[in-house]
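As you look at this complex, bear in mind that one protein chain is not there, while each of the others sits in place.
Take a look at chain A:
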Amino acid sequence: MRYFFLLIITLLSTILFAQEKQFATGDNGKFIYYKVVDSQKVSRDIIVQRTKDFVTAQKKSIKIVSDTDSSVSAKGTLVIDKTVLVVGHPSGELNYNLVVEARNGKYRFWLTDFEFIPYQRNRYGNFVATTNIGTPLETKVDKLTAGQWKDIQATAYAKVEKLGESLKVFLASDAAVKLPVKPAGTISTKNW
């Protein structure tokens, strides 16, 4: 019995802890997931290249918008699931912008501009987007839809956190990275 109560208390604590996790708000009032990572062993160039590799590996859901020698900007989509125990179905998608900026010794990344697009089951039993216009995730909604919106925000946070962790792991990994090959310089034999 003692173990049973202990288990219940642990579960409740976990649930309460989980509920506390939510997006921070950026300077512009939008939700943001922001991390600065110490990376002494990996150079700036490698961080940038690995970020590009990370995006390439998930090219169906993330696309690079722009990049420089020290940063990468990308747009992506995460599918939000509605899960009860082990079964469920997609309930919508979350569009976001990802920025990674690198310096020697550290890098930072953030995900923001979150927009949620709900899914609806179509005539073939597949879940598809009901609209092309997303609702900003930080939007305040009315009472009738508040409960559902809160669940979506919580699931979105969990998904974004997972994506952030996988990015960190990828950038820290020793996987072979194709560094850009500098074109060989032109040598003139006329003047010497």
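By our rule, a contact is a pair of C-beta atoms (placed from the backbone, for glycine too) under 8 Å apart; a residue touches a chain by one contact, two chains touch by 3 or more; residues count from 1.
The rule is simple: contacts and distances are computed from a predicted model.
Undergrad: Among "Outer membrane beta-barrel protein", "Metal ABC transporter ATP-binding protein", "PqqD family protein" or "3-methylmercaptopropionyl-CoA dehydrogenase", go ahead and choose the protein name stored in UniProt for the chain not displayed.
TA: "Outer membrane beta-barrel protein"
Undergrad: One chain isn't shown here. Among A:K21, A:K63, A:H89 or A:R103, which residue touches it?
TA: Of all options in A:K21, A:K63, A:H89 or A:R103, contact with the hidden chain holds for A:H89.
Undergrad: Please identify which residue in A:T25, A:N104, A:N126 or A:S173 touches the non-displayed chain.
TA: A:N126
Undergrad: Footprint of the hidden chain on chain A, which residues?
TA: Given the touch definition above, chain A has residues 60, 86-90, 120-127, 131-133, 135, 141-142, 144-145, 147-148 touching the missing chain.
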